[in-house]
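Left out: one protein chain. Kept in place: all the others.
The block that comes next holds chain A.
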């Protein structure tokens, strides 16, 4: 299937006709609603919060944020950013509650530090991997975006970005840009290894560990790829040390090789020759 990202830049691709198609298609609306609810569950907000919606489009996800019931910690207030004027026009027609900005998230996030409790983004940040002009690069745009997002979230704030990476390389590019900006990051995969796989980039500010976001959820396996922290005070086995020599000798013996006997002199240095 063709990817809209490969056809045109987002502000041109989502023209009036395409925006209307996107907003009125019940299939897209259902998928968007599912993904927004999943993102909300990952954010786990307890109070009515101020949420930034990146790539808000026609406000499909924003509507769900405004409709969260009081028992579940809502209703939330949201501010949306999108690059497509036609999409925002659709949102105006549908009379959504949130404020919207016509802005390119690859140019940064123009809010002062610590503004938002949380941020969500549904099917938007893969657009940042395209450089439309020669004076910008995907890496540069991702950096501006994640640096801006990091600053605009309050400490302990979380962001969940659902995105469609083109390949593993793009997926790594995005997650590494987030980590470089200072986020604690993790990727949640829904329906892995199927055609309908959905990727959610879960980010936390100052929290460090994001695995806590899925702790209470069912059917979620955590794969931690981070390097294990070295235990403090424990001697690491160096090449040439006594422990290393005895291990190697045992290995060779197991292979059936002839190995010299071990004694108290094994691995000791000879005294310096005169």
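Definition applied: contacts are C-beta pairs under 8 Å (C-beta built on N, C-alpha and C of every residue); 3 or more make two chains touch, one makes a residue touch a chain; residues count from 1.
FYI, contacts and distances are computed from a predicted model.
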Complex member absent from the view - protein name from UniProt, among "E2 ubiquitin-conjugating enzyme", "Actin-related protein", "Multifunctional methyltransferase subunit trm112" or "AAA+ ATPase domain-containing protein": "Multifunctional methyltransferase subunit trm112"
Contact residue for the chain not shown (choose from A:39, A:54, A:83 or A:178): A:83
Chain not shown: contacting residue from A:37, A:107 or A:262: A:107
Interface residues of chain A (partner: the chain not displayed): 47-50, 75-77, 79, 81, 83, 88, 92, 97, 99-104, 107-108, 110-112, 114-115, 117, 133, 135-136, 144, 154
